[in-house]
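A protein chain is absent from this complex, but the other protein chains hold their places.
Each chain carries a letter (A and B) given by its place in the written order, and its residues are counted from 1.
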Amino acid sequence: MAENLLEVRDLTITPAGADGPVLKDVSLSLAPGERVGLIGESGSGKSLTAQSVMGLLPEELRATGTVSLAGFSGNVLEAKERTLARMRSDIVSMVFQEPMSALNPLMRIGDQIAEALRIHGSTDRRAVPGRVLELLTSVHMPDPEGARYAYPHQMSGGQRQRVMLAIALANTPRLLICDEPTTALDVTVQKHMLDLIAERVAAVEAGLLFITHDLAVVAGVCDRVIVMNSGRIVETGSVHDIFTNPQHEYTRGLLASSDLEATDANGKLFTLKTALAYAGPLGEAGSPPEAGTNPDENVDADVEPTTASAGESGRVRTRAVDSPRAREPELTGQSAPLIEVTGVSKLYKARGLTLRRRSEVQALEDIGFRVSAGQRLGIVGESGSGKSTLLNILSGLDRPTTGHVRVGDVRVESASASALRSLRENLQIVFQDPFASLDPRMRVEDIVSEPLIARGMGRDERLSRVEEMLLAVDLDSAAMRRYPHQFSGGQRQRISIARALVTRPQILIADEPVSALDVSVRAQVLNLLTDLVDDYALTLLFVSHDLGVVQHLCSDIIVMKDGHIVESGTTEDIYANPREEYTQRLIAATPSLAGALASAG
Amino acid sequence: MSQNPSPASSGETNPRNVVTADGIPAAASAEGTTAPGTTAPGTAAPEAAVRPSRRTGVDQRKRTLLRLNASMVIGAVLVILIFALALVSFLWTPYDPSAVDPVARLQSSSLEHPFGTDMFGRDTLTWVMYGARITLMVGIVAVGIALLIGTPIGVIAALFAQYPWGAWIGAVIMRANDILLAFPALLLAIIFAAVYQPGTGPAMVAVGIAAIPGFARVARSGTMQVLGSEYVRAARASNRRVPAIALFHVLPNIAGMVIVQASVAFAISILAEAGLSFLGLGTQAPVPSWGRMLQESQQFLSTHPGLALWPGLFIALAVLGFNLLGDGLRDRFDPKMEARGNG
Partner (left out) sequence: MITYVANRALQFALSLIVASVAVFALMSLLPGNAAQVALGTNATPEAVAALEAQYGLDQPPVLRYFDWMGGMLTGDFGTSYVTGAAITPVIVGSVQVTGILVIASIVLAILIAVPLGTFAALEQRNWIGVTISALSQIGIAVPNFLAAIILVMVFSLTLGWFPSQGWMAPVEGVGGFLVRLVLPVVSLALVQAAILTRYVRSAVLDVMREDYIRTARAKGLTRTKALFVHGLRNAAIPVVTVAGVQLATLLVGAVIIEQIFVIPGIGSELVRAVANRDLVAVQGIVMVLVLLVLVINLIVDVLYPIIDPRIRTAA
């Protein structure tokens, strides 16, 4: 290994008209055949680094430093577009994050792959169709023959990402860059994609630069990890070293907050602030029970101002104390559950005015379950499983085609408008996307007080309730006069939680509340949610595609797929002995730090 | 006026519906905003294996009080200039617009007559100032009609479309809207001139009616977007009723788009009025109007080209002003502009 495959020196990127660089003195190298993970949260600059290597930086960004590649003479940053074009795909290729938009919608898949071969002319013209078929087969495309003639919109996200991989590896480049290639995919699909990337990269003996925000993903794929934070590299090391013995404070924080199986002395998830106490993904087996036996000792050490300081002294509890209490109603109250769903189906009809075909979609089929007061139920499913439809029906935003839903004493499927209103006072929702669920043109005070307006409450009383609620979610009252865009994603989700709880509902439905958040913020929001569920004695329905999150938070789980309930039971049972094949697959596919590290060796 | 595309007809799965406005620069704002192809409706093949991607920077637009840009500043200056011209004409003009001076016929620019005089010796500057009144009046009335009728139509069509029982109402409204699009402003104005007498009144109303579909479209697509958003879901879950949602969530969020549309429609109205008056089907003599001044100048083209210069210049400046203003406002308001840029 005389020469590195990739050598980046002092890469600094400054947007035109910006005060400072968004990427500062980034240096990294990659040996031939090496597989390196580039890790960071949003805004860390990891994608910019990758684009610099490809010579694909947006024009309005100015880059200085050097990027050199084996087999390419000169600095990539200074090369002409024509020279770069010859280098791309031949020496270095890339798979992008968005499978939906990365392929030309107007061109057949086969032609898009063939194009990559033709541009570089290394394949004989007559051999191109055969090679295309070979590539499609190599990425395990179902029906590779037919796939050549398909258009991108006829394929699923996972299939499109396979096509992207086929294109990227068409000319057997020496380096493959993957920029969050599985972030937009379902977990089970993600698993396959990751295995496929590892397999193909090994088969063509290429180097791999794998960019992701997800530590657990990187552990399974890479040998070495580079951690980035706000435009700088903070740490580099082997997967094992980084995971077991992180040197930098940020790495430790990231690691701690991604680990949903580890909790601190108070039964809370670790955050960037509390990460010091984190023992690492392998060491965690010993720590929680230890802390559990002696819970109060660590309270003083708990410096976590943003998350919990406001209510900390008032609600120092441990999970050990909580859990039985949360379970209690479920055990005793089984005779009269708070929510009862029986035989619910939902059929959507596509509507058209004239000659359009009327297609039907069975979104839910024969769903039934019960939730007792105080229970924490997790509803897990991938996209298209019908979990959002179920939520809409539960909250009275949509009606089932057949079946019964009872929430409290309201029969939701046949409820009058006023009954639905009283239902909604009792049942509130926290939505997925913190950027979309708050009206950008309303002040926070108006957003949070919206559920109170419908109650006909006076303005002064409303505002005092809003202020109280904002304090409960650790925002100060100065937030009231501001607009949503002045807050970060995590803060917005707090506002969303405040709005949901301002009417003091009995039931809280959380619809993927942390899936749009960065890992470090996710832990804080989950901790807050746990605290509030305890404090307000809420019944929680937590919907998520992420088993890890649900496992941490919920006592019971329902697994959904294609509109059916596949399996249900207590969290422990489902994890310990999943009965259904799909559940097993889901659990196996969910990336976890410990699992990834173990499999990495 | 003929040169302004207005949105053409068609149905639900039609890419045209995505073209934001019917005005000239609709898709042609400074950096380009609409790409119907990319969002072509009806294309959502079942995407079973994909969940919403992690979004990092949506809606991170800085909403400062006034984020100025070049288009907006130049546009605003021109628009203010035209308004000032019209307002000053009420208080003072160099001459009486009907003052005929046979001695001073067809003069070119001079100190007494900065813009020269016409074939009757009337002062061209005075006429240009009076003409600004008609131009702005036509614009205000036409845009007023279109905005006050078109916007509610669009909002209502979108609101009905949500309900299974109301979908057909929304569809019928929009189909009627599409049929109205088959009558360009000029054609409608000519029909009105034929049925009634040619004049400023029928012209204003005709241009206004022809502009309704543009507003209805913008309002409808904006409302659909807002109604589909999670914050409206949240408002519903908070027991807000439909009128409250329309008032407190929909209107504030589509106001920007409607204002942009108004600016563009104003430019179209100015062109339409000038064209009609040029044909003799708009503002009638003796009321001063830029279009008629231009028409009257035609017979003196070879000898006194200056006569055509001034009304032509002011028509162009007024149109340019409103178009630029619309462009500048669009850059500020267009929701698509803010969603760009990711890591």
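Things worth noting here:
By definition in this document, a contact is a pair of C-beta atoms (placed from the backbone, for glycine too) under 8 Å apart; a residue touches a chain by one contact, two chains touch by 3 or more.
Since we're looking at a predicted model, the values are computed, not measured.
The missing chain, though absent from the display, is touched by one residue of B:Val207, B:Ala234 or B:Leu294; that residue is B:Leu294. Only one of A:Arg35, A:Arg88 or A:Lys268 touches the absent chain when the whole complex is considered: A:Arg88.
The chain omitted from view is touched by exactly one of B:Ile173, B:Val218, B:Ala246 or B:Val319, namely B:Val319.
Within the complete assembly, A:Leu56 is the residue of A:Leu56, A:Ala198 or A:Leu471 that touches the hidden chain. Touch with the hidden chain on the side of chain B covers residues 1-11, 13-16, 19, 22, 24-25, 27-38, 40, 42-45, 175-176, 178-179, 182-184, 186-187, 190-191, 193-195, 198, 267, 271, 274-275, 278-281, 294, 297-298, 301-302, 305, 308, 312, 315-317, 319-320, 323-324, 327, 340. The missing chain lies against chain A, touching residues 54, 56, 59, 81-82, 85-90, 93-94, 96, 98, 101-107, 115-116, 119-120, 151, 153-154, 164, 167-168, 170-171, 354-357.
Heads up, the rule we're going with is that only the chains that are shown with their structure count from here on.
Distance between chain centres (mean CA atoms), chain A to chain B: 43 Å. Within the complex formed with chain A, the chain B residues making contact are 11-12, 37-38, 43, 45-63, 164, 167-168, 171, 175, 229-231, 233-241, 244, 248-249, 252-253, 342-343. The touching residues of chain A, when paired with chain B in their complex, are 42-43, 45-48, 97-101, 105, 153-154, 156-159, 180, 183-186, 189, 213, 351-353, 382-384, 395, 397, 421, 424-425, 428-429, 431-433, 435-442, 447, 450-451, 453-455, 483-485, 496, 499, 503, 515-516, 545.
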